[in-house]
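If you scroll down you'll find the structure; I have some questions about it.
Of the protein chains in this complex, one is absent; all others appear in place.
== chain A ==
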Amino acid sequence: MSNSTIEEHQNFLSEHFGITTTPGQFTVALAGNPNVGKSTVFNALTGLHQHTGNWPGKTVDNAQGSFTYLDRSFLMIDLPGTYSILAHTVEEQVARDFICFGKPDATLVVLDATCLERNLNLALQVMEITPKIIVCVNLIDEAEKKNIKIDISALQKDLGVPVVATAARNGKGLGTLRQKLYEMSTGLCTPAPRQINYSSEVENAIQQLLPKVSRLIGSNLNPRWVALRLLDGDQAFINSISQYLDFDLHPTRLQEVAV
């Protein structure tokens, strides 16, 4: 990114999300279901370098913390714990909007190793928005106690993104986590997340929408994902687009495209 676009993005983050970054600092979003030890991971990585507040205009906690790895500074944003980011609640909307419009350099999705099946739903949803995702399988010690064995390398291969096993409480796996975050943020790692294929009806509709959606939103967002939300008839998301992207186009134009 050139200096002017970096500055623009800094202003954007501060205006919409109340996040102040220093030049050259990477932003990392932290997402996960409730009660997966997300805050333990957050605390373990950032230590005492934290401050908390609210998301602008929302009564939802916004915790930020920083850490340094290999001389690069990272600002980590702890998103609210959610089962989904398809925006039913304010918390989900906050999480979705930040991953989508805040364009973090990496998104860390924390999963509960003892309940992987349900947790993977969120990981797959995030993978549809951004390829820059790292999956952290936390509470691996709890899983071992319950005799649950997780084949991390197979999971990594299946998902197409880095997967790290951690027991954040005991500090296990955090070194690898920092390294993966560094590789993802600096572009050393090129993930190829598995994309979900829908029924041929839906896929055809996506193909019809794609050219128009791409023309409207350019490279700001993943056009396939926007097309899916339009097919969903997700009004809250259409509102977010006009709020964050400063469209000179009225949001109804987007809907017209969808019809």
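In the analysis below, contacts are C-beta pairs under 8 Å (C-beta built on N, C-alpha and C of every residue); 3 or more make two chains touch, one makes a residue touch a chain; residues count from 1.
The working rule: contacts and distances are computed from a predicted model.
As stated in its UniProt record, the chain not included in the shown complex is "FeoA family protein", which appears among "ATP-binding cassette domain-containing protein", "FeoA family protein", "SAM-dependent methyltransferase" or "Cation:proton antiporter". Only one of A:Gln10, A:Gln50, A:Ser73 or A:Thr114 touches the absent chain when the whole complex is considered: A:Thr114.
Checked against the full complex, the one of A:Gln10, A:Gln25 or A:Ser84 touching the unshown chain is A:Ser84.
Mapped onto chain A, contacts with the missing chain fall at residues 83-84, 86, 88, 114-115, 117-118, 121.
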